[in-house]
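Just dropping this structure here.
Removed from the display is one protein chain of the complex; every other protein chain stays in position.
Chain IDs A and B follow the sequence of writing; residue 1 opens each chain.
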Amino acid sequence: MKQFITSREAILLAALVALILLVETRFSGFAAPGNLASVFNDTSILIMLALGQTLVILTRCIDLSQASNLALTGMVTAMINAAMPGVPVVALISIAVALGLLMGAFNGLLVWKLDIPPIVVTLGTLTIYRGIIFVVSGGAWVNSHEMSAAYKAFPRAEFLALPVLSWIALAVIAGFAILVNRTALGRAFFAVGGNPSAAVYTGIDVGRTRFMAFVIAGGLAGLCGYLWVSRYAVAYTDVASGFELDIVAACVIGGISIAGGLGSVTGAVLGALFLGTIKNALPVAGISPFWQMAISGAAIIVAVAFNRRKDPGRVILKEPAQ
Amino acid sequence: MDDGTTIAGPVLRLEGITKRFPGVTALSGVELELHEGQVTALIGENGAGKSTLVKILTGIYQPDEGHIEVDGTTTRFPTATAAQEAGVTAIHQETVLFDELTVAENIFLGHAPRGRFGLMDWSRMRADAREILARIGAKLDPMAPLRDLGIASKHLVAIARALSVDARVVVMDEPTASLSQAEIEELYELVERLKAEGKAILFISHKFDEIFRIADRYTVFRDGEMVDAGMMKDVTEDALVTKMVGRSMDAIFPARTSSPGEEILRVSGYSHPTEFADIGFGLRRGEILGFYGLVGAGRSELMQALFGATTPSKGAVKIDGKVAVIRSPAEAIARGIVYVPEDRGKQGAITAMPIFQNVTLPSLTQTSRNGFVQMADEFALARRYTERLDLRAASLDQAVGNLSGGNQQKVVIAKWLATRPKVIILDEPTKGIDVGSKAAVHEFMAELAAEGLSVIMVSSEIPEILGMSDRVIVMRDGRIAAKLDRDGLTPEQLVRAAAGYEETAA
Partner (left out) sequence: MSIAEGTRPRHVPDRLSSRPARILRSWELLLTVIAILIFLANTQASPYFLDPWNLSDATFNFTEKAMIAFAMALLIIAGEIDLSVAGIIALASTAMGWALQYGAGMPALVLIGLGVGLVCGAFNGLLVTRLGLPSIVVTIGTMSLFRGISYIVLGDQAFNGYPPDFAFFGRGYVFWVISFELVLFAILAVIYGVILHATNFGRQIYAIGNNATAATFSGIRVARVKMILFLLTGLMSGMAAICLTARLGSTRPSIAFAWELEVVTMVVLGGVSILGGAGSILGVVIAALIMGMVTFGLGLLNVPGIVMSIFIGALLIGVIALPRLIRLVRTGKAA
């Protein structure tokens, strides 16, 4: 029984390995450690955002504003950097995270205190946050040459054979593993999503727990805002436009149940890696990148159909009727 | 009440507790005392306010009036955590557990053992869980996910959860409802041990044999009021029943002479893969057929299958002698079988919609022309049936959710009568409704049967079964345990058949 529960992740891992090997047959070298490391690095941001989204979905909510949050914080750090190149990167990262937390808290407060459905709240803030980018930037781009060398170098810097971006993602994954498995708040996410009325009986504040999920998701989106813009060395209004759905897709593929209360850190990471691998594999396998959208769409449908689960309910008969 | 055995005051005392909900006062000015090392039985019919009281005791609801005293000090339980910290723990009637989490975590959620850096210590939690489970005699793997467990095992987990905190007051809300006889015996032993440890226990149960076996004191609730309290040794079962029901039994039910006509429904060899098996019975015109059994005996599941609301079952159903295949409620309604579910809020009424729209929902073809609704016809139809049931409402345009439980039930029954059925299945028709509405529903059932409608009544209340049925079928573990005639039927016979004391019976 225990094996059965863990197999959701196991099957996904097997699918991921099969995918990598399949690409390897057409393009030798894809499965080489160095290339896999670069696939991981490419997927780092998606992994972190998917982890934030996982918490939100666990509590039976959804956050569609992550990509807008990311784009806004990214733009703000880029503009600060362009205007004041002397501001250290650490300060910019702190600003990005703080800004992200603030936007997440705004979502969370509307859900917690005003009890507005999360999809409505984040549909609204999705457009608001992105609109604000245009207002603060005046529609102008911040290009590579306007950014300081330090600003662009940080996520690319190599440390023990991996870029800092990958290390940040690994640290976030580790942090989430501890948060989700070993803290009261982490377990509360599962309780609130699994059975909200029962959560009240165990002394958990459902609204506050949801608020925390939005705050954490927002903070991560803020962090990723800086990382995204510095990695691609450009900031403009439409950065990561539509990426919110890739994040949800990664979660769904990773087996995070949209009904709440069911999911794992491993699942979210694997789900994101699955999408990331497809994204990286298409060009090397000689398939037009225009296939990517349809493939991820199909992957979502297959994943959600695969993860479908019938509730067995309670069983009365002691021995089954023939 | 002062009998000399208790020297110290009560551990916990409730005074003047009142709790109102829209349309109904669930508790009005009730008192309750719980004493160290004693079991107090809380007795009352469904809807007497027992569950509301449990929720107030555990910090889920806040009373509108009155106060709670712990060791003589007035206190409040604003949250579940506050109640727990004050030493009150509860085994709830409905499973307040988490299917996706493990047994161990279900036991410790909210107060899990912490290790280094304040992080949860899973190995200690596992060990502690194993110890508690062993203490209550449950052979369960602490790391098994709860969803893999049966209902009785889940209940044991709920008991383990309640005992995982160091409580002084243990509330048990119908703890034996879904347990087997052997498990019930183990639970009694556990209660004895908790008594010996000096805990104050509030024991809620419908089973009088159980109450007389383990309780020291009793408190009786009726319609949200406390009507009596005292020592068990000073009271008889008959006296308690009278206090609980408020009247002697024969006065409550309408007198009726039944003369059932030809057979209208015949069920044979009816089986479901997991819920019931080998069900066979007939129902005649103008007959009231009672279905008795313990909670979880499969009665509701059987009725919902007959109504086409669950997966199709094997076996034959004949209506008026013709084989009927019913795969959906729509098909059941078309063939004249309707079902008044037990869970009014979830399955019966659409609480956000107005009364008249609820009534006409299955009869829209009657109140429409070419698919277009005719509001005037709808009001007329709704009025015809709700008036017969003496519905108390501000207007027919009022949302059903704003009505009291009894009046909501009247709307649901009216909805089904408007379809002019042949067979009406009533699942716990008077559960959670006030005495006045109860009498109206009983009266009405008798009238319907006299008019030739066939009634199947699922009930867990013995007086209702005995007072209303022409014949009684008792179910146990998804099978028919006994078929009994009303004449000379005693409560003991029903209880024995339902609990399976005599394996040779029937």
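For the reader, a short list of remarks on this structure follows.
Keep in mind that, in the parts below, a residue touches a chain if its C-beta (ideal position, glycine included) is under 8 Å from a C-beta of that chain, and two chains touch if they have at least 3 such contacts.
Everything numeric here is computed off the predicted structure, so don't read it as measured data.
Considering the complete complex, the chain that is not shown touches A, B.
For the chain missing from the display, the contacting residue among A:Ala14, A:Ala98, A:Ile119 or A:Ala174 is A:Ile119, taking the whole complex into account. Check A:Ala83, A:Ala174 or A:Met293 against the missing chain and you find that the one touching it is A:Met293. When the omitted chain is restored, the residue from A:Leu58, A:Met75 or A:Leu110 that touches it is A:Leu110. For chain A, the residues touching the chain absent from view are 62, 64, 110, 113-117, 119-121, 123-128, 130-135, 139, 237, 241-242, 245, 248-249, 252, 258-259, 288, 290-301, 304-305, 308.
Along chain B, the points of touch with the absent chain fall at residues 254, 307, 309, 328-330, 332-334, 339, 341, 346-353, 356-357, 361-362, 364-365, 368, 371-373, 379, 383, 386-388, 390-398, 415, 435-436, 439-440, 443.
Keep in mind that, in the parts below, only the chains that are shown with their structure count from here on.
Every residue of chain B that touches chain A in the complex is listed here, in rising order: 58-60, 79-81, 84, 92, 95-101, 105, 109-110, 112, 118-120, 122, 143-145, 147-148, 150-151, 271-278, 296-298, 301, 314, 477-479. Per the touch definition, chain A reaches chain B in the complex via residues 1-2, 5, 178, 181-184, 187, 190-191, 194-195, 197-198, 200-205, 261-262, 312-318, 320-322.
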